[in-house]
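Note that this complex is displayed minus one protein chain, with the remaining chains in position.
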Amino acid sequence: MTTLNWGSISSMLVLFGTAILVVTVASLIKSSKKDLLVQVMTALGGLGGLAAVIIYWHRVSSDGAKLSFADTVRIDHLALFIIGVISSIVFLSALTLKSFFAREKLFRAVTTEIYVLILLSATGGAIMASANDLIVLFMGLEVLSLAAYILAASNIRKAQSQESGMKYFVIGAFASGFFLYGIALIYGATGSTKLAQISQKLVSGAFVDDGFLLGGIALFLVGLLFKVSAVPFHVWTPDVYEGAPSPFVAFMSSAVKVAGFVALIRVLGGALIESAADWQPIIYAVSIASMAVGTLAALVQTNVKRILAYSSIAHAGYILIGIQAATKDGFAASLWYLAIYAMLAFASFSIVAAREGAISGNSINDPNHIDNYRGLASKQPFLAVIFAILLLAQAGVPPTSGFYAKFSVISAVVDARSYPLAIVAMIIAVAAAFIYIRLLIVMFFTPADSSLLGGATMSKTAFSKTTSKTMSPITQLDASENSDATFDKWKKLGANKLNLAVLTLAAAFTIAMGVYPAPLLELAQSAAQSLV
Amino acid sequence: METAVFIVAAIITVLSAFGVILAKNPVHSVLMLMATLFAIAVLFVAQDAHFLAAVQIIVYAGAIVVLFLFVVMLLGVDLAENLRVEPIGGQRPLAIGATVATAVLTILLIIVAASDSSKPESGDLAGITQETGNTGVANLGRVIFTDYVWAFEIIAALLTIGVIGAVLLTRRAKQQEVEEEVVEKEGGQL
Partner (left out) sequence: MAEALTNTVWFLPLAPLVGFLVLVFGFDKVFDSRNSQKNVPEKRIGWLASGFVITAFVFAVLQFVALLSLDGHDRAVTKTLYSWIPVGSLKVDISFLVDPLSVTMILFITGVGALIHIYAVYYMHGDKDYRRFFSYLNLFVFSMIILVMADNLLLSFLGWEGVGVCSYFLISFWFDKRENASAGSKAFITNRVGDFGFMLAIFFTFQAFGSLGWQDISHGASSATASTVSIIVLLLMLGAAGKSAQIPLQVWLPNAMAGPTPVSALIHAATMVTAGVYLLVRVSPLLEASYDWVPQVIMWIGLVTALVAALSAMAQTDIKRVLAYSTISQLGFMFVAIGAGAPVAAIFHMITHAFFKALLFLGAGSVTHAMDGEQDINKMGGLSKHLRYTTPLFLVGWLAISGVPPFSGFWSKDEILAGVYNNNRFAYVLLLLAAGVTGFYMTRLVLKVFFGKPNYTHTPHESGKGILLPLYGLAALAIVAGILNLPFSKDLLVLEHWLEPALEGGFVKHLSFGGGTQWVLGILSIIVGGLAMFLAFRIYHSNRFGSIQKVVEHQFFYKAWHIDQALTSFVGGKGNRMFQKAADFDTKVVDGTVMGVASNTKKLGGVVRLFQTGKIRSYALWVTLGAVALLVYFLIRAL
């Protein structure tokens, strides 16, 4: 008989329940406080998901993984780890969105819907993370993606946003088709959609070089590699990210990708671990291609959002390195990288969103052009310093979290004796540093006023005159009293403090995970251990 | 008999599928699509999957294709796009090549698989049609509400997203809000 253990899926229930509650409450209340209430509820929903994760983490530690719903749901450390990451991102997203809504007037009417979609998308991610069955996995993927498509298109006044959502939807549906075919073929080969049974069948050894199975794996991989935007299934990423509203890009590039990766890890590292020799070469090639294409393309972009989009493709390549190793250490390294990356991507795109807001009134065609970041260090020093920390982390400079993230995946493949992959990954890491140093130079070492370029002399008197207004990036952390007009406006909206707090938290997390990574590493390690 | 039905239905499927992409008139394309779907329904019947056949006709032919027709009508049948202009050079040959390659590869893989002695065993879902004394639909229902109850529940979330998405994307700013926005344009910066 099927056991329905509702308690075990409490984190999903909390996220989904909050979504429903938000819709209901919002439709009943007309007061002007509605926005705030909805925001608080969403944030609490994220926290609630996290709380459920924490409670269950200990139960799973003592009792082992919990299976329910006819073994289609598996709550283990892996699932909880990822749900924890996703819930945290929901929480942070909820905090940052308010100033965005205040800026883009149009959203006033639909703020509730946005919060609900974020909660529902996160629910989909949580379903994927805990899926122990390919059909459930697919359903989770669709819940996750459908909400993301709508988020991408949600700025209905901007054609770019609409276009972006449309593209994402059409091409996403296309990839889902592959995914579903893959599931069908795997079922055809093994006679089951349940991960545990597939893995048992594979252990029995009856499916060596089975055409159905291999074809199934291939098509299945197409669907998931698309979701994590790995080369050559990445083509949609830069355009969709560029067009979609930045705060939602922050969510998509973190939570949605995390869910895609956990599905990969769960299926490849759990059900299909026996046929690792079959899929490892594919991941190998895709990983190198993603790192190389992402890095090279990011170097020549002039739009900061596209730079970050391509850099996220490169990061996907690095995360795949750990999966390629197909060892427990490798999966742990990938999971750790994933958690770190999620925070970095989220915070970076949030900064883009904030910066975009500061200059959207200007007559500049492309608010995300790299030139708009010129001299950011003197205009918004705090933002610049945080962005610098995030960029250094993405470049893998110690003592930030990004360093150990890269280090751990590479050391996992070195352990697995894939030396060429490790060396290529490191060479690309060297090249990738250019992407981030370019942004740093623009922010810190380029005068905001372009007329200063070239003609300035270094004599001290000359520059004490020209720069009496500009401030040093670090010393003016409390520069909110600064005369910078855009900053004042941002402040006036009353939401900036919260955004700054979230960004500060992200930067602190980035540093803390570099200096003292042990606790999170242990979590990632036990998550990887829970793979079947 | 089964083979004969398969051959006829398969030929209709493939031919009308070609018809979908070759027809100049969008309405013809849609009708061809319907023919394809019907032929596939016949294939399902031949496999004793009566429920699937019914779903195929009701959902695809009944709902989706009709929706297509509506869209085609709304946009205007005579609004013919110039299909000769290729936005990307060499796209068509590439697309054809890719399609043929995918088809050939899949078939080859399946042939390789079929030549293996190890036939796939009857799977979990086999119960839907195999169990005697019951109709397929009843078994399907049982499976959905037992083994796949979680996947079934998740549909609730999908439907919610559908509704909310429809509300969000079709919402238009009210006139008053638009005016407000013009006034506050400068103040509304982050």
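The chains carry the letters A and B, assigned in the order they are written, with residues numbered from 1 in each.
In this section, a contact is a pair of C-beta atoms (placed from the backbone, for glycine too) under 8 Å apart; a residue touches a chain by one contact, two chains touch by 3 or more.
As the structure is a prediction and not an experimental result, all values here were calculated from the model.
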Item to check | Selected residue (touches chain absent from view) among A:L221, A:I370 or A:A384 | outcome: A:L221
Checklist entry - Which of these, A:I29, A:I54 or A:V170, touches the one chain of the complex that we don't see? => result A:V170
Checklist outcome for this item: In the whole complex, of A:R266, A:R306 or A:R355, the residue touching the missing chain would be A:R306
Item to check | Interface residues of chain A (partner: the chain not displayed) | outcome: 159-160, 162-164, 166-167, 170-171, 174-175, 178, 209-211, 214-215, 217-219, 221-222, 225-226, 232-233, 235-236, 238-239, 242-243, 278, 281-282, 293, 296-297, 299-301, 303, 306, 329, 332, 365-366, 392, 397-399, 403-404, 407, 410-411, 414-415, 422-423, 426-427, 429-430, 433-434, 437, 441, 444-447, 452-454, 456-460, 463-464, 466-468, 472-475, 477-478, 516-518, 521-522, 525
Item to check | Sites on chain B contacted by the missing partner chain, in the whole complex | outcome: 75, 81, 86-88, 91, 94-95, 98-99, 101-102, 105-106, 108-109, 112-113
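Note that only the chains that are shown with their structure count from here on.
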Checklist entry - What is the distance in Å between the mean C-alpha positions of chain A and chain B? => result 30
Checklist entry - Touching chain B in the complex: which residues of chain A? => result 2, 4, 16, 19-20, 23, 69-70, 72-73, 99-100, 102-106, 108-110, 113-114, 116-117, 120, 123-124, 127, 133, 135-136, 139-140, 142-143, 146-147, 149-150, 153-154, 156-157, 187-194, 197, 206-207, 210-215, 353-354, 356-361, 486, 489-490, 492-493, 496
Checklist entry - Quick one: in the complex, what on chain B touches chain A? => result 105-106, 108-114, 116, 118, 120-126, 146-151, 154-155, 157-158, 160-162, 164-165, 167-169, 171-174, 177, 180-181, 184-190
